[in-house]
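The complex is shown incomplete by one protein chain, all other protein chains being positioned as in the whole.
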Amino acid sequence: MNVQDRRRLLGPSAAKPIVFTTVTSETTKVSEQEQQEQKQNETAALTIKSGVVENCNGSTLIESSKFSLLTSVYGPKSIRGSFTSQGTITIQLKNGVVENYQTTELKEVSSWLVGIFNSVVNLENYPKSGIDIFVNLIIDKQGDISKLIPFLIMGICLALVDGGIEIIDIVTGGEVNGNVVSFTRNGEEIVGFWKDHGEFDNNDDDLMNDLEKCKKQYLEYKNLMINYLLEQKKQKDNS
Amino acid sequence: MTDVQETIEVHPITFPPEVLARISPELSLQRHLALGFRPSLRAFDEFRDVQINEDSLSHFNGTDEMKLDTSNNILGSNVLKSGKTFVITSITGGIVEDTSSSINEDDIGEEELREMVNSNDKLSEFATVYPVVEVERGRAGACTDEEMTISQKLHDCLLHSRLISKRALKVKAGVRLTDNEGKTEILYPDEIVANEKESEEESAYAQIAPKKKWSYVLYAKIVVFSRTGPVFDLCWNSLIYALQSTRLPRAFIDERATDLRMTVRTKGRSTTIRETYDLMCDPEKSLDLNINKSNIAYASNFGIIDLDPEAALEQSENEDDEDEDTNMDVDEVKSVFLADLDTEAEETSIRSTISIINDKNGKFKHISLVGGGSKITPDMIKKALILSKERSTDLASKIK
Amino acid sequence: MQPQTVVVLPGDKLPLSPSSSQSALTLGPGIYCNPQTHEIIPTQAGIAHITHPKPHRTQLYVDYDSKRYIPCVGDLVIGCIVGTQGGDSYRVSLSNFSNDVSLPYMAFPNASKKNRPTLVKGDLVYAKVASAEKELEATLECLDPGFGILEDGMVLDCPLRFARMLLFEGDDKQKKEGTSSLLRLLARHTKFEIAIGINGKIWIKCDTVSDTLACYRIVLECCKSPVSQYDSIVKRHFKEVAKVVEE
Amino acid sequence: MSIIAQMGPLTKVDGSSLIESKQTKIICSVTGPIEPKSRQELPTQLALEIIIRPAAGVPNTREKLMEDKLRAVITPIITRYLYPRQLCQITLQILNSGESELEFAQRELATCINATLIALIDAGIALNSMCACVPIALTSKEGSDETLLIIDPSDEELKSSNSVHVLALELVDQCKTVKNVLLLDSNGDFNEKDLFNILESGEVEVLKLGKQIRHIVESKINSDITSI
Partner (left out) sequence: MAKDIEISNSESKFLLEALRQNYRLDGRLFDQFRDVEVTFGNEYGDVTVKMGDTRVHCRISCQISQPYEDRPFEGLFLISTENSPMAGPQFENGNNTDEDEILCARIIEKAVRRSGALDIEGLCIVAGSKCWAVRADVHFLNCDGGFIDASCIAVMAGLIHFKKPDITVHGEQVIIHPIEEREPTPLGILHIPICVTFSFFNPKETEENIKGESNEEITVIDATLKEELLRDGVLTVTLNKNREVVQVSKAGGLPMDALSLMSCCHKAYSITEKVTDQIVQAVKEDYKSRNKYSELLSSENAR
């Protein structure tokens, strides 16, 4: 009784969450090709909006029919404590409306993302500064974090650009079978590799195969981002 | 000590408006007000426009594609945008067993038992939601005082607004029957009544009707993005919109679970305990949350601040130079009345505020006057009432 | 004009005669002049004293009791050394949990860069407040004779009004002739050294522990008792400590 | 409304008060000005740390909201620019709430406000003005549209009311003049007429209570004087 959260209105302690019976609909295996097609449709349906949040330095909202991710960047701001010669990036992922993911799972992904952005952001230019990035998974209907990762990277990258923080290259990634590969330099360089439930049948070809697919997605997303940024610039110039 | 003559030149420092607003919000606000407008460039009694975008969130009873999405557990939702700020509210639910009942027909929840004696207890017939407000401010860690007080205030205001009666949250539990062929069917008591001819089923239901009683519990998660000023109003309005879209899923219990008992033994003693069997919710059937429509009311807020003649820019000097001295002596403090406070400057400098929740007919649900600064006069209250009524009318019209 | 005393509460209108608004006002403790409206109001609940030391001159202050001391220049205080700072001053606590004040090494008689005072943490000092601005840390000094370390003895906390009464009673000897001064009552029973801090601290030292203890208990009890009972309190406590010695 | 108040019942803090009003009983302590923690410090004025603790159970958002309202009432009456970078700790312990805590906090809030004022005076914290606060309930008369205004309602009266209110006014000039509305916090079903009725009738009651608080403080001052 003593450990209850005093900072929240919890309602009656005996209440149980609503549980729906599973609907026995036929979840047919989607063929690979269909998956690929779906992905493409998704890319087409992707909407990007920058500068949506007022009280931060940079922000991006990325939405598709399946998710809505809001990234906000706070910084560079001065940090307390000892001198650091480089900027420090922190990334926090937050469950949105529904608590889809466990905190540990989100922490794992965010520390992985920090790794990527440590190599993408020009940290030397931000000594004794902190760059705090918050990503709110407002809506996510997939319930599979690895499917979201490419868009997380995309959102953070664009929010950094919106915040005027120097990055070395546009970064994003692709996802195939729960494996995420993140690239820079037109796919020449891999900056991150996430393997979740995905499997390779101990087969190098498989790996290479998936890698190629991820790269293809990466290039696609990258084009999208560049187009968006160019479009934005044009608008700005016009106004 | 040697005598050193030093000449110090004093230069006035000037700042661009946005810098002044940061370092001296009060002065910046006064300068704006003296010129007749607000830092947000709104007129004194102008509200920010509000856009609501229902069903932009997944919504389990929404369109067909959402039908499978029962994992989301969202019963109602709203996205509200006002100025730069947007608020996302989602209503989720739980089910609680009504643990005790009194002799009379109505069920009374455990919490209210103490009030049972008093049949005059009007408020105990009403329920509220349990809100959790999160204001995103780029900081991690424990929730802030603002988040806690807004949550509690929403909870209190909703209870006292008598919007949701406890009766509306009663679960009319169905029973799932499985026939010999393994086909299942869910019987709901009210549906049976509607279909009078199926008296056979009715009696079947009566036989197995669960003896326990349940109620829905509503939770609201309210996330505020891009906070630029006070957000209570936005949270309340968003919550009210969301509740109007809320649907409660039908819930049922399996026939086998209606009378399950198990034996427990400890220290040589044993007893039979009725096994707790949770209600399941029907992903295909739901009912509108029956709120007391006449009690729907929307929130608005106002601020009053004294004009500081010293803070005004000296540009008016030429015009009423000679008046100035007399003005000072009279010391008649001029105050301005602002609607829908926003921006840091207004939030920190304005210490007299009026916050109102009412409907377009002027029926109040909540009012809070805080006079930490300028004097709140009856005229100002009246003005606030008129404006708040207009605002309520406008906000109510946004829902179709 | 006659001096006036009246019970006031915060925000009350002060009974200032219209003529006094023409005269120079000296505002003492418990009186506040609003910088915006120039209104003069009492901010404390107590007895307002309005006096006219000279024609066209009005003095105003509120006599109120409290437990927490706020430094004021010229006050005589008892502090406890809690540490040192920057190698040139002591940190001194005048009341528990208040901001510490500083006592520079140079604020002692005959102090020089080489001749430093040798106080240690926990020592008590009797000092005068040298500077006190609400925005800044107050400083103390021990320059005049009589100031400096208070060795041994015992110290106790009392309400500020009581400390003031005890300290200024000495000044007003002629006025209060006939009233039973606590210190004089004590002197009938024992020889003692005493230091009274306006910050609500009283330090007493007698030759024997029992006498110091008696004085300690007496002062503590007198804080809360009417003057008329002082005599019996003093007698009772000296009797009590003597009893234990006999046992 | 009438209260029973004791000034200075606690010895380890700078000021304190114990107030009973019907079944509601609250004790308040004030310590300050003292050294704040760095996160509390305000550069130009006194920082307030306000803590309200419930009679039973742990403090949660309900108490937080009460603290927030109490702060709104107390902050303007403290001469806080006299104590820059200092802290004043105000702690309230509810000994008996005197109302159904799940639905109401009006009695507690009003008593907290009155208790805090008396404790602040006892602690010698400089104040610009006095204040007093009464809880109010509006009930409809059985079978008629007429509304009845109940000052200092009991728990039963709160429960049978249509709306509940807390009114705190800033008092100056020997507690005879109302300077401003410090707080009016109303919940329930009411209309414009009710609102002004509360403000007008409430003012009379608040002034009465102010007089009573004044009397309590004055008699304490007088008894202190005679004791020295």
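A, B, C and D are the chain letters, set down in written order, and residue numbers restart from 1 in every chain.
Here, contacts are C-beta pairs under 8 Å (C-beta built on N, C-alpha and C of every residue); 3 or more make two chains touch, one makes a residue touch a chain.
The shown structure was predicted, so the numbers you read here are calculated from the model rather than taken from an experiment.
Asks: Using the document's definition of touch, tell me which of D:34, D:48, D:65 or D:175 contacts the absent chain.
Replies: From the options D:34, D:48, D:65 or D:175, the contact with the absent chain belongs to D:34.
Asks: Decide which residue listed in D:93, D:140 or D:154 touches the omitted chain of the complex.
Replies: D:93
Asks: Residue-wise, where is subunit C in contact with the chain that is not depicted?
Replies: Counting only subunit C, the missing chain is touched by 80, 82, 93, 96-97, 120, 122-124, 150-155, 203, 209-210, 212-213, 216-217, 240-241, 244-245, 247.
Asks: For subunit D, which positions touch the chain that isn't shown here?
Replies: 10-13, 23, 25, 27, 29, 31, 34-35, 49, 51, 53-59, 89, 91, 93, 95-96
One rule holds in what follows: only the chains that are shown with their structure count from here on.
Asks: Which chain's mean C-alpha position is the greatest distance from subunit B's?
Replies: The chain farthest from subunit B, judged by C-alpha centres, is C.
Asks: Counting only Cα atoms for the centres, state how far subunit C is from subunit D in Å.
Replies: Averaging C-alpha atoms per chain gives centres 32 Å apart.
Asks: From the mean C-alpha coordinate of subunit A to that of subunit C, what's the distance rounded to whole Å?
Replies: Taking the mean C-alpha position of each chain, the two centres sit 66 Å apart.
Asks: Hunt down the residues of subunit C that sit against at least two other chains at once, touch-wise.
Replies: none
Asks: Spell out, as numbers or ranges, the residues of subunit B touching 2 or more other chains.
Replies: Touching at least two other chains: 111, 148, 151-152, 155.
Asks: What pattern do the touching chains form: line, ring, star, complete or other?
Replies: It is other, because the touches fit no line, ring, star or complete pattern.
Asks: For the complex, give me every residue of subunit B touching subunit D.
Replies: Against subunit D, subunit B makes touches at 111-112, 114-115, 118, 120-124, 145, 148-149, 151-153, 155-157, 159-162, 295, 351-352, 362-373, 375-376, 378, 381, 385.
Asks: Could you list, by residue number, the parts of subunit B that touch subunit A in their complex?
Replies: It comes out as residues 57-58, 65, 67-75, 77, 84-86, 88, 90, 92-97, 99, 109-111, 130-132, 136-140, 142-143, 147-148, 151-152, 155, 217, 219, 221, 223, 225-228, 249, 251, 278-284.
Asks: Would you tell me which residues of subunit D are touching subunit A in their complex?
Replies: Residues of subunit D touching subunit A: 58-61.
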